[in-house]
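So that we are looking at the same thing, I have put the structure below in structure tokens.
What you see is the complex with one protein chain gone and the rest in place.
We call the chains A, B, C, D and E, going by the order they appear; numbering starts again at 1 in every chain.
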């Protein structure tokens, strides 16, 4: 082998083997039900080469990625076909990760990819709670006749876990009936517009397990323009950091995570991709902290 | 007619006929006095196809566009010629809308288009107050010899309505003499930089009628880069939402509105256009609320 | 109705009613099988407001759009669901147009939309020939297991019409087996790389009917960057004009047409959209000429 | 003065004083009658800092800018007001340049700026011929009621000079009546689409004086996307070079020149600006050659 | 000289001669040690033509640029070669400015350019304090073997001035060892993430002299995307304004300033350039205030 050459294109610092890892990061590049602007299929591929713009150390969490054992599993491959095949493929992969005692950290793709990931995680952790950060309710019962869709994903998860298990934050867009489903009928806990009650809700769940799904469009489009459906009035990155420190302080175990809806073709300046990578770093550090505790 | 085809390209949900409508939305695509970066002539045309990215329901106002009767009047057509012809054309059109008992909601174009719209509204509502949201004072007496200009528009309105009738918010750019005109000589009420006193000022105007003109560059360029003269230090979208809730709570009647200065060619990510559409939705909901009350 | 307002957002000059028209233009905004960069779903919506940048007169063909009776049917609406539903929807619509004695001119979308349009046209004109202009063979028998795909569309049409009915020009990308299918086994007539033999082939078809499908990526990416899979070495716009003049001179009747694969999100300068509109104008003029002859 | 600092922001190599110069380059940043996409007002300002990307030597003409005495006069300043004032301002400036025995080389701006420049040049050289390179005829008698417009500029020049004095090349867009004015009624010499007859026409004008006006949209949008109305089917840069070598070989004296219609906001890659600068260099070399001969 | 022409391309309003000036603005277009995305070499050239988008008056500081005597020295010219030559060139130039009794205001370029500027200023003002605003610590002792680098610049300045002389604000990225150097070992004063303690620290320095260096990436990427290494979680422009008002109120003398790391090629909307220009205006006003006092 010639010297001076490096053909490692994985996320910088995520070079543990699958066997030696505690956390497995991978991309789920599916955007097949996106009704408006597509392109989230390119998110994880765009994030990898830019991760080097970050430091491995998080001054906010005072934790360092070099102290984590992370495997970059690369990209999922979806045979062309119907949505159900994609869902099954993701569920199988996440199950294999969970069965091997590792924690999945999935990069979407559109939000529908969360459904099979949650299903797989619930098999191992049937009592896990779902923390959902998003601009949109994602609580429709169907979208133009489609039962499985980016706009119905949390409703489908509610079908599985029922009431009092889903916590939604930052929501600022949806049909009136969706807000009624959450706020009036209390099928989920919902804090619209803001993320100020995360710590308080986590406090009630001491000792419990939590899956976290972050639709990056919860962030204001000023800091995260690179997404299919930008919605003004979102949270700042600092407010999202308050979520991270709330999880760091809380007595819960993160058992899985995903971040979805980066659409790189709308990210001309590269800022959205850099933001997604920083969120990824913090999420891994939070997944790892709990790994050490248990 | 073949099935499965739809050739309605108006703003989604604004499909009332002129006769059946309470509110008339239209574009005034004029940018002829723009001294720096032109392009606001394309604003309304860029907004229409993107409006579908929004929901019709506003969780902040808890009102729904489906409950409004709105007519999309399309675009004004300006014969080429001098500025005065454009001003006359706008004044005529707005007068026809107001005379028919409907409320005008105009999309600029540069800010000068507000002058003839206000003149037409004042014919029907001679005591109406002007609420002006902007980064710039627009209080010059002339700009390079031009009496009618985007930089003189509020001064021209002051020529008509006089003192104590104009309320300016969010202003953060202008000549010293313009700030003196407002702050020292009190020809207008001006809150520079912020919009914290809107509710308090509206309280004094109980029972009155108000015309609202929003130069979208009042927003910080982080959330609204797509404008000719971006000026840092602006308000956040949430602060603009506080203006909307102040109007919702206030005992005033909105009798007309405009939003100006979106310049789509500088809006590479589409976020500015999405913001303009969300502001348009909230403004229509506010125009409609009062329509129901009176 | 107030004066000075215009809410006609159809293609400029295509304002005949369906009943009064000879030609019906419409968009088929489907990109569901696109395997690389999506976005052709936005093509027709992006083209309409830019059509005004063109003159109605074609100096090359010396024909004028004002002499044609064209109906802009708007956009097709696809209920979410599987590919088969989309194909059926398009076939139904095109059938209705053809049955009404009008000629369809469809704007994709990805190339798969051509399959149902051709099927519908063949019902009325069972002996029609297919002229296919493209960078890619589109002759795969399947793509990753998918039988109906942008990469298999011409193969599916060959399944229907058989040998000696399909003429392919400008092809410069494909698997070896696809080129063998065409060049060696002569299932289609194929001129790779160039369009120099169009006139000669048309000469053999005197008195016949022809359907023309133009994948705009036949053009070199220098003049048409706004497409999902740009492939260098394509034809110039002038070479495409030689195709138009060949059709103008030929004794064949155009019975339908489509142009596909404009992807506006990759068309930062707007040039690709302007090119697509110019091609649309010339195609309509060619469809119209034959309408007058028969 | 501190060392190591340079505050010369003129075109590289055009540093003669006005008095010592043979050629005066300047910008005429006016786009007030542009009916579609504005922005040519920024052309000359965008060109200056990029000129350094070129060499001073032209291998095609085998001439070097270092052998020319060129003054960069900077930018014209237009007081806000009507079009007539702008036209008068340009005419005055060009007259001053011509009266001082120098040759004007003007950078637009929209094409209307050519009218006053030609008028000023004709005062000194009343028999000069006009060579017009463009995608558009610019022969309308009026545009939406406007007599002076980018679309009427050559017609206005014809009003002054009459038949047999204007030579048009590369034209590929216009109304039928405009082409008839030129081709049928022979009010001008017009070679549509191409520039193959330039040398032949110049041959007939041996010993004569010529003013050259280049609307850069004569170039195909593939090489020149940065313009307001891109029109496919234009000439290549090499074909434009054949125009330059034709002028170099011809026995005519260039007495003035302009290049117009670069619109930098649509030139994302910077290629159009680089092309405009290269054209500027060649034009100056051609202006200079004749200066030496007379 | 022809009338109506203006060839002054300096920053608007900075037209004092070097001799008559109090403040000298100049560009230091060096990005040779940039390890990730280069391009800051173009910052000052991009800022000049856009400065006209600003007013000369600052409503926040209530000061006007027309009351300052500023010389635009243009751009530094760096002979190609090693980094040391660049550093020496800058140090020489800044020394000449300082020796002439004027205050330097330098526009980078990457952050390394601050080192020689500070060295030159310290020669005249050996007790000056360094106020450093940045997203990054810049406290590495070396970067990939390089002792002089954008990532080591503040460490190199610490080598010169020692402890208790450097004040760092807004820092949110770095290696753990860098934060330890500052926060634990207190070699510098560091307020991470925020700028809330600026006024308090300045209060302790009454009567002292201060050099201010602003890495514009201290701003959140939402308002300043145009930089090589965008780092989410930064300060808002209003928070930066609080720094300006703190300096205005403080009893310290600003003896020099720089602003670095604008990278225009990543500033598609132009907002970052507009922000940099506004910061430049405020910094000049602050430099000038103290000039009047002493």
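By definition in this document, a contact is a pair of C-beta atoms (placed from the backbone, for glycine too) under 8 Å apart; a residue touches a chain by one contact, two chains touch by 3 or more.
From a predicted model like this one, the values you see are computed outputs, not experimental measurements.
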| item | value |
| --- | --- |
| Chains shown that the absent chain touches, full complex | A, C, D, E |
| Hidden partner chain, touching residue among D:18, D:193 or D:237 | D:237 |
| Given A:45, A:69, A:165 or A:289, the one touching the chain that is not displayed | A:45 |
| Of A:96, A:144 or A:208, the residue in touch with the unshown chain | A:96 |
| Positions on chain A where the hidden chain makes contact | 1-10, 18, 24, 26, 45, 48-49, 72-77, 89, 92-93, 96-97, 100, 268 |
| Hidden partner chain, residues of chain C it touches | 36-37, 171-176, 179, 192-193, 220-223, 225-226, 229-233, 266-268 |
| Where the unshown chain meets chain D, residue by residue | 52-57, 59-60, 64, 220, 222-223, 236-238, 241, 268-271, 274-275, 278 |
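By definition in this document, only the chains that are shown with their structure count from here on.
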| item | value |
| --- | --- |
| Third chains touching both chain D and chain A | B, C, E |
| Residue-number overlap at the chain A/chain E interface, same or different (half cut) | different |
| Label of the chain whose CA centroid is most distant from the centroid of chain E | C |
| Farthest chain (mean CA position) relative to chain D | A |
| B-D, D-E or A-E - pair sharing over half of the A-C contact pairs | B-D |
| Centre-to-centre distance between chain C and chain B (centres being mean Cα positions), rounded to whole Å | 42 |
| Residues of chain A whose C-beta touches two or more other chains | 37, 220, 222-223, 266, 268 |
| Graph class of chain-chain contacts, one of line, ring, star, complete, other | other |
| Contacting chain pairs - touch in the sense defined above | A-B, A-C, A-E, B-C, B-D, B-E, C-D, D-E |
